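As you look at this complex, bear in mind that one protein chain is not there, while each of the others sits in place.
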Amino acid sequence: MSLPDVLLEPLVRAALAEDLGRAGDITTQACVPAAALARAAFVGRTPGVIAGLDLARIAFQLVDPALRFTPLLADGSRVAPGQTIATIEGPARGVLTGERVALNFMGHLSGVATVTRGIVDAIAHTRCRLACTRKTTPGLRALEKYAVRCGGGINHRFGLDDAILIKDNHIALAGGIAPALRRAREAAGHLVKIEIEVDSLAQLEEVLAIGADAVLLDNMNPDQLRAAVRLVAGRAITEASGRITPETAPAMAESGVDMISAGWITHSAPVLDIGLDI
Amino acid sequence: MSLPDVLLEPLVRAALAEDLGRAGDITTQACVPAAALARAAFVGRTPGVIAGLDLARIAFQLVDPALRFTPLLADGSRVAPGQTIATIEGPARGVLTGERVALNFMGHLSGVATVTRGIVDAIAHTRCRLACTRKTTPGLRALEKYAVRCGGGINHRFGLDDAILIKDNHIALAGGIAPALRRAREAAGHLVKIEIEVDSLAQLEEVLAIGADAVLLDNMNPDQLRAAVRLVAGRAITEASGRITPETAPAMAESGVDMISAGWITHSAPVLDIGLDI
Amino acid sequence: MSLPDVLLEPLVRAALAEDLGRAGDITTQACVPAAALARAAFVGRTPGVIAGLDLARIAFQLVDPALRFTPLLADGSRVAPGQTIATIEGPARGVLTGERVALNFMGHLSGVATVTRGIVDAIAHTRCRLACTRKTTPGLRALEKYAVRCGGGINHRFGLDDAILIKDNHIALAGGIAPALRRAREAAGHLVKIEIEVDSLAQLEEVLAIGADAVLLDNMNPDQLRAAVRLVAGRAITEASGRITPETAPAMAESGVDMISAGWITHSAPVLDIGLDI
Amino acid sequence: MSLPDVLLEPLVRAALAEDLGRAGDITTQACVPAAALARAAFVGRTPGVIAGLDLARIAFQLVDPALRFTPLLADGSRVAPGQTIATIEGPARGVLTGERVALNFMGHLSGVATVTRGIVDAIAHTRCRLACTRKTTPGLRALEKYAVRCGGGINHRFGLDDAILIKDNHIALAGGIAPALRRAREAAGHLVKIEIEVDSLAQLEEVLAIGADAVLLDNMNPDQLRAAVRLVAGRAITEASGRITPETAPAMAESGVDMISAGWITHSAPVLDIGLDI
Amino acid sequence: MSLPDVLLEPLVRAALAEDLGRAGDITTQACVPAAALARAAFVGRTPGVIAGLDLARIAFQLVDPALRFTPLLADGSRVAPGQTIATIEGPARGVLTGERVALNFMGHLSGVATVTRGIVDAIAHTRCRLACTRKTTPGLRALEKYAVRCGGGINHRFGLDDAILIKDNHIALAGGIAPALRRAREAAGHLVKIEIEVDSLAQLEEVLAIGADAVLLDNMNPDQLRAAVRLVAGRAITEASGRITPETAPAMAESGVDMISAGWITHSAPVLDIGLDI
Partner (left out) sequence: MSLPDVLLEPLVRAALAEDLGRAGDITTQACVPAAALARAAFVGRTPGVIAGLDLARIAFQLVDPALRFTPLLADGSRVAPGQTIATIEGPARGVLTGERVALNFMGHLSGVATVTRGIVDAIAHTRCRLACTRKTTPGLRALEKYAVRCGGGINHRFGLDDAILIKDNHIALAGGIAPALRRAREAAGHLVKIEIEVDSLAQLEEVLAIGADAVLLDNMNPDQLRAAVRLVAGRAITEASGRITPETAPAMAESGVDMISAGWITHSAPVLDIGLDI
């Protein structure tokens, strides 16, 4: 489930460059003797799900190859308050210099994993799954999508290029559902799925008559969703979107849709509070 | 107050590359005629403060130079629900292809500006200011710091290199407050300020005896802060940190500290809900 | 069908940097007066299909914004020997300096489009389509995939990440077809299709019993393909691969498979011979 | 003869990023257990000359440092069908994930080396050498030039900056052979050679009267070449170009020219068929 | 005091790419057997101060990980003619290929450290310190600032963003000293110092009435500086600039200013003559 280091390393280098600036960690260089050693533990402060351990490891490796980062949990694990997530030991300067970048990555991704898990748990009694969207933090999409997987969610499109998702504006500019679907089918490779957004059962019927891999049922309430699922009758994947929270999710999931999707789990998840105790 | 395009452009290019992937916007290419024109408005859905208009402008410019982006508000302005923030017009394909990247930047930065403004307003009756920290989203620090300024806040350090901030671990590894401060002063250039974290009035007295530009009063309650401010008596800038929310901020600010700082305004601000109406 | 400039420009910059080296075009600088103007035509020398006009345009723009590049054909058009594809006019130095990079891009991509079209035409009497693979020239995958589309082909996966393709080695390491397909289904997002390679009808039956979006019928002859198509009976997309040439393609396509795929149309296509006549 | 890793690594990173996309190798992650080990052999399928082993090694190193890549042949060696070129062993996931990038580099460069060797062998009874040109695949020039050396060829200019090559258009725009050569000589550093293209013996005489390091005899037949070589009489290096194939090369080489050059050995060489047997 | 490798490595990679070009070290590849080993010593030819050992180490590491670089001195040490600074041993090809890049970095930075130390020594009898400016070689600012520290100097601003320095043009465009200082104070974060340039005692009085962290006394002679220091009376840091040389520095430093600054120590320092003896 993890991402290869070769994709992660450039992001960690950029984050370190951003933090080290043009003179490096001047506080640590001034105050901490070069020979000092330290051992520190990443500890959860609030309950959550961990994601981003590889990024923390790479950050410390790049700061000082003499540092040893030891994860005690794996990405996707739940962490309890006070529980140690990983340890870092070696030259004290490196521990202090790499700390913030490591925490910024882990906190953000664990935050995404944690809110994802919250909804996934809330709908665990159904067969409905939770997906993220393209509403991600610029530059971090691959990481946030990964964190969603750590939280038990699934990924929607990674970009504009890996699936066709026909929205209301596309339909309007294409001249209707039929021409939009027809053009999409002509253009798509055989491994590219086609999903289309509908606002009403009437639109849905029009789509089903032509065929699509998935339908995005936008801003429908559970009753409407139930009717839509009945209408689809297994002929397409059904996705519901709009105002998904841990509170609203169960009712929507119980409508029988295959999946619900939410942008806020990636773009508005608060960080998971993780501390570094030296 | 704005950031130069030459710094913003690489970030927008990276975000577009991330979204366009290896085949570009296949939905729009398939469904929308090349000759179709569109005019759309960025509209606020909830009240907030705008930040990131330049990034939206650059995104559309890079997608299609024929697009015309017209801001109706400036970064730092408040927006009301339903109010138009900016318009974009030109080839419809470009509008649809650039929309998500533009919204991802604007939503995130406006979210940061909005929560910042919330606290700034809450403490406006005092002379205390609000600062952000180095707890930022990896890769986006310059943008988030800028968004804090748009929200009326001020910036703390941009990185490890532009100011000295001596924390508890530095003190411990340096062998105490006195050696830490002495070493820091020797190493610092004349334009580099020195701030030091203290947990108690005893530590504060030790710092004041030696001298520092600023003191970080960590996790103190308003009464402790008041005592600390009295003790400092103008000899250093006073900064309070720890659990700052719109609710807790007024009492802390009324203690007389020069500034309060909060990490969550950058790393955990929910996006501001902005829509694009075509 | 075209790729956005923002994706193409970095590739053209790299190609120009590679050709200009550390001193630029020393021949042209020495021999050609700065004020000299030139007008030149890109002319086809052999019949083919054009791809890559945008790259040529960008190359000249980057060399000298005063140059005017005017395409007379569009990507995907057929060109006859002697036919003018595009013209370039302006400062003679820029024309000569940009010529080779422009031709290297256009020649290579038009070569890919041309061999693609050759097979596409050969199977035009069937409903079978031609797809490319991940056997592409390192660094140029997006361009070569685009050129395949210009030649009338369709694209298979763009990378390891946008579809699941279970090959013989995956099956062996997963412990058989059933566990491989089951694991793939659990891991895949709802827009990710699953294709699996089979070598025999026995394997194919096993796959169909479980279900997959597509089956890759590897190295089967037309008779075997026909049997496989019959067996599949529309329950999955059928793809045939192995030694596809303009000569072998018709018989394979006539077997009824949905698509045939070939690596050599991207990695071994000879360039289309295009000249620049000044 | 090999290129330093520091030049190769960025190209391999780019190729891996292109293939791994935004989610990595989802098939292998899903289907292959993390603990599985594999041992595989790169085996030649058709006779040829190997080039690019370093790129394969770097690809696997970057995918997983635990992989061990062992070359059994060296770049420049001939390979027979069925012969093992190199082995790779270690975590099975890494073997499968890195396979395609390694093969794409090796296949392409070995293809260039193979066609080069074909012509070099065909003219081995003469003292004539084979050179490549600037007609290379964008972004891969250094690699393709290296592959030409692996095949026994020599390199012409690496770019527009490392030698002066005056072509017909330069002559026309400079106002003739004499002013072109004079300007070139004034501009050139002492280590920069000057070569000039001629179409006829008359032009050749004009060049020889002034002097040049090399003459490019464009599109001459063997008889014309023989006359040109006689005329030059050792006063310049003689290069013949135009329609060089294994069939035409011997007659051209026997004319006595110092070298023949061909663009297609870099831009149109089909890949060498290499397989990975697990 | 050292800079982290993660900041240095990209600069060394760029320098190696610049020197290795598109074919690598063709002389060494041709002339030196692959198995040859070498041991060489970096030896000072003239007295000076060393800076840049880490860059030399990284250069050799990147050229060939089998090379062993052993520093005998540390950055900031003085070196005497004939003294060995560091040794490099391992494959001879790597030693010769990496030599020039290593020397170019070390020579340049040691040159900066040496001229810095010359002035620092000349003013060592005062409490005045020497600072560098933003007049640095493009792309090498962080390194040159580091070399200044190696020579005993201190750093002024690293860029336009980490301190406010109000110069004559800013004053004129702001409408005077008072509005300039007022605006600066409003905009500055609490850790950003404000310095302002003054040409006369009258301007200085105006500044002191408002307050600033530092004053830049531009082009004043020692008598004027003495008067200025008297006037400031400890209320601001005093910096003198303009025509600082080892000869003029003592008189300026004896005026009582806190620091003197010079651009030429970074942008015009001749390299320190260091040789590599094999």
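Order of writing sets the chain letters: A, B, C, D and E. Residues in each chain are counted from 1.
Just so we're on the same page, a residue touches a chain if its C-beta (ideal position, glycine included) is under 8 Å from a C-beta of that chain, and two chains touch if they have at least 3 such contacts.
Every value quoted in this text rests on a predicted model; they were computed, and no experiment measured them.
Visitor: I'd like to know which visible chains would be in contact with the absent chain if the whole complex were considered.
Guide: The undisplayed chain, in the complete complex, is in contact with A, B, C, D, E.
Visitor: Just name the one of E:R78, E:R100 or E:R226 that touches the chain not displayed here.
Guide: Residue touching the chain left out of view: E:R100.
Visitor: Quick one: which of E:R78, E:K135 or E:R226 touches the chain that's been left out?
Guide: E:K135
Visitor: Which is it among E:D162, E:D213, E:E239 or E:D258 that touches the chain not included here?
Guide: Counting the whole complex, the residue in contact with the absent chain is E:D162.
Visitor: For review purposes, identify every residue of chain D that touches the missing chain, sorted by number.
Guide: Residues of chain D in touch with the missing chain: 1, 129, 131, 154-158, 161-163, 187-193, 195, 213-214, 237, 239, 258-259.
Visitor: Residues of chain E in contact with the chain that isn't shown?
Guide: Residues touching the hidden chain, for chain E, are 11-12, 14-15, 18-33, 36, 38, 92, 96-97, 100-101, 103-105, 107-108, 111, 134-142, 158-162, 164-167, 169-174, 179-180, 183-184, 186-188, 192, 264, 267-271, 278.
Visitor: Going by the touch rule given at the top, which residues of chain B touch the chain that is not shown?
Guide: Looking at chain B, the ones touching the missing chain are residues 1-7, 141-142, 145-146, 155, 158-159.
In the analysis below, only the chains that are shown with their structure count from here on.
Visitor: Centre to centre, using CA atoms, which chain is the farthest one from chain E?
Guide: C
Visitor: Distance-wise, how many Å sit between the C-alpha centres of chain A and chain B, to the nearest whole number?
Guide: 22
Visitor: Taking each residue of chain E in turn, which ones touch at least two of the other chains?
Guide: 1, 21-22, 155, 158
Visitor: Based on the touch definition given at the start, go ahead and assign the chain network to line, ring, star, complete or other.
Guide: complete
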